[in-house]
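Removed from the display is one protein chain of the complex; every other protein chain stays in position.
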Amino acid sequence: MAEVTLVEAITLALARAMDEDPNVVVLGEDVGVNGGVFRATAGLQQRFGADRVIDTPLAELLISGLCVGMATQGLKPVGEIQFMGFMYPCIDQLVNHASRIRTRTQGRLSCPMVLRTPYGAGIRAPEHHSESTEAMLAHIPGLRVVTPSSPERAYGLLLGAIRDPDPVVFLEPTRIYRAAKGNVEDDGEALPLDVAFILREGRDVTLISWGAMVKETSAAAEELALEGIDVEVIDLATLKPYDEDAVLSSVAKTGRCVIVHEAARTGGFGAEIAALIAERGLLSLLAPVVRVTGYDTIVPLPRLEQEYMPSVGRIVAAARNACQSG
Amino acid sequence: MAEVTLVEAITLALARAMDEDPNVVVLGEDVGVNGGVFRATAGLQQRFGADRVIDTPLAELLISGLCVGMATQGLKPVGEIQFMGFMYPCIDQLVNHASRIRTRTQGRLSCPMVLRTPYGAGIRAPEHHSESTEAMLAHIPGLRVVTPSSPERAYGLLLGAIRDPDPVVFLEPTRIYRAAKGNVEDDGEALPLDVAFILREGRDVTLISWGAMVKETSAAAEELALEGIDVEVIDLATLKPYDEDAVLSSVAKTGRCVIVHEAARTGGFGAEIAALIAERGLLSLLAPVVRVTGYDTIVPLPRLEQEYMPSVGRIVAAARNACQSG
Amino acid sequence: MTEQSATADQELPVIARFEVRRRSYLAPDGKVLRQLPAFAADANVLRSLYRGMVLTRTFDLKAVSLQRTGRLGTYAVSLGQEAVSVGVASAMREEDVIVPSYRDNGALLWRGMKMEEILLFWGGDERGNRSSGPAHDLPYCIPVGSQAPHAAGVAYAFFLRKQPRVAVCLFGDGATSKGDVWEAMNFAGVWKLPVIFVANNNQWAISVPLKLQTASETLAQKAIAAGFVGEQVDGNDVIAVHAAMADAIADARAGKGPRLIEALTYRLSDHTTADDAGRYRPAEEVQARWKEEPIARLRSYLVSQKVWGKSDEEELVADCQQRVEAAVERYLAVGPRAPETMFDYLYAELPRVYASQREELKRNRHGRSDG
Partner (left out) sequence: MTEQSATADQELPVIARFEVRRRSYLAPDGKVLRQLPAFAADANVLRSLYRGMVLTRTFDLKAVSLQRTGRLGTYAVSLGQEAVSVGVASAMREEDVIVPSYRDNGALLWRGMKMEEILLFWGGDERGNRSSGPAHDLPYCIPVGSQAPHAAGVAYAFFLRKQPRVAVCLFGDGATSKGDVWEAMNFAGVWKLPVIFVANNNQWAISVPLKLQTASETLAQKAIAAGFVGEQVDGNDVIAVHAAMADAIADARAGKGPRLIEALTYRLSDHTTADDAGRYRPAEEVQARWKEEPIARLRSYLVSQKVWGKSDEEELVADCQQRVEAAVERYLAVGPRAPETMFDYLYAELPRVYASQREELKRNRHGRSDG
């Protein structure tokens, strides 16, 4: 039991998975000798060899397509896309192949692959390094989309994703790669996919978030507590398929819901959650559902990045409002 | 004033645009001599030459990337992607370039391009020919996503899209390419983008749809009328940016809303509309918002295609329910 | 600053040279052009290749007529390209993996996929892809070129496991314009993977002729960019296709790396049953190409060698007809699928949240209010 950062927890899970299953291979740009631009694969090539920790040519479509081909033959490829902004060339392979091979062959072949990528803004990086377009992926039937918000969940969910028999896109919150620390037991215990984590129980209002924004969302809960507002905080963790029951039962209890994500508002995944509530949780609603999100514009370069991101202040204000109305 | 099909209206608009502006070029696979696999560009190459109606190599990423480059130099490229299922390789160019060039250069360069593609199921075609993933595109800031539901709107909206100074993805409902007929005045009059069309006014319930599903939605309205239910039918037409006011004012009037789209339910664009209502129309709601959509699975091959698509029956039932509850 | 003419280039030292070779044994009339490969001495081998091509054509033409009469969906026939399908598949071993496009019917038949399964798939039913062929083979791929990275991934699995197996990827001339194919070939070159890329150059991509597809004189030379050998073969000479594939596969199996085989042939049919080539292609061009088609060519040779005769031909034709008809009957007899089965292979186990959608389909099964 050691205190590790979120990115170190990723490395632990990868090493554990490669150690327990010879079919697991890691591939991507700079994942080998360099150990990944964020060090997520540090030491893996030295330990498992250049054939299982593959430095690929610079081609994201290739990385995802290789994963599909490998997976059909029983390997369990874990591809790394250096930043989510460079993942778009993989969408064709994800939509047209990875998510469908099982259906297309009616179970004859399957696609047990994981595609990892750091995502989200807040690290003062150049253009395209701050993407958070998880909603595009969470719309794809046959896929799983998972994102951790702590070292513990990073370790357990990544193990779960690698062991899962179907394709998983694993989104790693860049902003808290090192900022988030926690005690991780490297015991090979996976966490379940498809279920949300209730990080804090409360009666007055439900705050739903995932990935790096769980940090601001939890901070907002603390601040609201001081005002005597009892907040329930849900980390959705798996966006596709997501835990509808957790959302509905929490809102049934609180009657108020604030959804927080850093992606652009329109068509973001927060819309799906709000829609679910409008369809099946309406009668328990005491106040309008609120989305606190990134703005509907291009994520600005570092100088304005902070203004773009949902702040603790915006979340607190939204929750406070929700609690006043109704 | 002649009666034409929806695809013929597209051809009329393309010819008109090319005729009035020498900067307009059409490019894509088989758009030239063959006039497009759906005949949407029939006769254009004979009339405007092989340099302005370009048969490209088989490469969708290329088609979208060429459009971006051409557009930065003042051409107004209209690219055709043969089916939406082959548009995924264009997403990188749409997200990382087309939608951002104006922002990236702070107005020095712009990207007046249109990317057309037939979309939707129901034509008994092979796999990948029935995609309806408009929600992925409607999440992209800086982009416009437009889809017509009649020959008149196809003509007017496509002209509007081509004249628009920013990038537009123009989704053409394959299923009604020939089924939809209407009288189109080839007068060069564009229809406004960003605004919804109220196809039918009503007091009891709002039905919102776009593209081919407007057909079933309107048929449902007829059926409901017979039962004395007074339906308002909205064709959203532009999904990004969409006409929030039209949605909210209609729901403020009816208090009931059914959203219909053929795309998979989870994370479909219907979620965004339901979310808007849950946020800003909640108090006027008399019944839960309902989404009548395709199922959260891979669009099946033709044998089960019809079962996958929202039917008039499902829409009617949903609307009837909405009117009974509350 | 001054701009000079490019002729300067000619004075520069050459640092790398490349060449592309072409393989063909039989002339269109079946005459022998050069010493045949060893396997061709065995008449049984040649007869089996011939039977494979005839069965493919018989099946293809039947499929088209089924489509014309509304009993099949859009179908891509391989008319005139049977030597590619059969020459390629016949050079593979059962444990190898084929990564086909949508037009490789003959290859999948040779691999053991049943005719009724092929019909079922193109008839709009995923169950066809369960396939009686090798369970590890990949299914038909429709997004052009997108299967190439899969082939590289499959080959990587063989490389990693040190298995003497080869992946064979088929695609068309149009597909060579796609980045997918390029990225896959480049990777295969770096790792010397056991994968053979086969470019079925039928000279058309729907209505787009080769010269609008690429400026390269051959498709084979595209391998130079990936650092391995490309070879052009006469795609209407099944002996050449089989020989080229046998060589390439043997080398790949021996760890000598990938190869690109350009099989130069011609699409004698419309692109698919949904296409009308008359709109963009002169009938004369097609007529002329019929003289080169692969089946008559091999037959002429077999006959000239006295290893094939009128009775053999009649028997074969009758046999193919009968087998195809029987398969069609089995295809038409396949029962409908329950709507809710569209969820059955979405995931290994259907996530709880989608159970209700599956249930809804089950309920609606017989009573969709709009019929």
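Order of writing sets the chain letters: A, B and C. Residues in each chain are counted from 1.
Definition applied: a contact is a pair of C-beta atoms (placed from the backbone, for glycine too) under 8 Å apart; a residue touches a chain by one contact, two chains touch by 3 or more.
All figures in this text were calculated on a predicted structure; none of them were measured in a lab.
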- For the chain that does not appear here, which of the shown chains does it touch in the whole complex? A, B, C
- Note on the structure: Answer key for B:L62, B:I162 or B:C257 versus the chain not shown reads B:L62
- Out of A:P22, A:P57, A:G74 or A:P192, which touches the unshown chain? A:P57
- Message: Even though one chain is hidden, which residues of subunit A still touch it in the full complex?
- Response: 29-30, 32-35, 37, 55, 57-59, 61-62, 85-86, 89, 124-128, 265, 295-298, 300-308, 311-314, 316-317
- What residue numbers in subunit B mark contact with the hidden partner chain? 25, 51-52, 54, 56-57, 59, 61-62, 64-75, 77, 92-93, 96-97, 101-110, 141-142, 165-166, 194, 241-244
- In the complete complex, which positions of subunit C touch the hidden chain? 1-6, 8-9, 12-23, 37-39, 45, 90-91, 177-180, 182-183, 186-187, 189-190, 192, 211-218, 220-229, 231-232, 242-243, 246-251, 253, 256
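We adopt the following convention: only the chains that are shown with their structure count from here on.
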- Task: Farthest from subunit C by Cα centre, which chain is it? Let me know.
- Result: A
- Task: Report the inter-chain centroid distance for subunit A and subunit C in whole angstrom, where each centroid is the mean of the CA atoms.
- Result: 40
- So, in whole Å, the Cα centroid of subunit B is separated from that of subunit C by 35
- Message: Just the number, please: Cα centre separation of subunit A and subunit B in whole Å.
- Response: 30
- What residues in subunit B touch two or more of the other chains? 61, 85, 89, 127-128, 296-298
- Query: Using the touch rule from the top of the page, what residues of subunit C touch 2 or more other chains?
  - Reply: 126, 143, 179, 346, 354
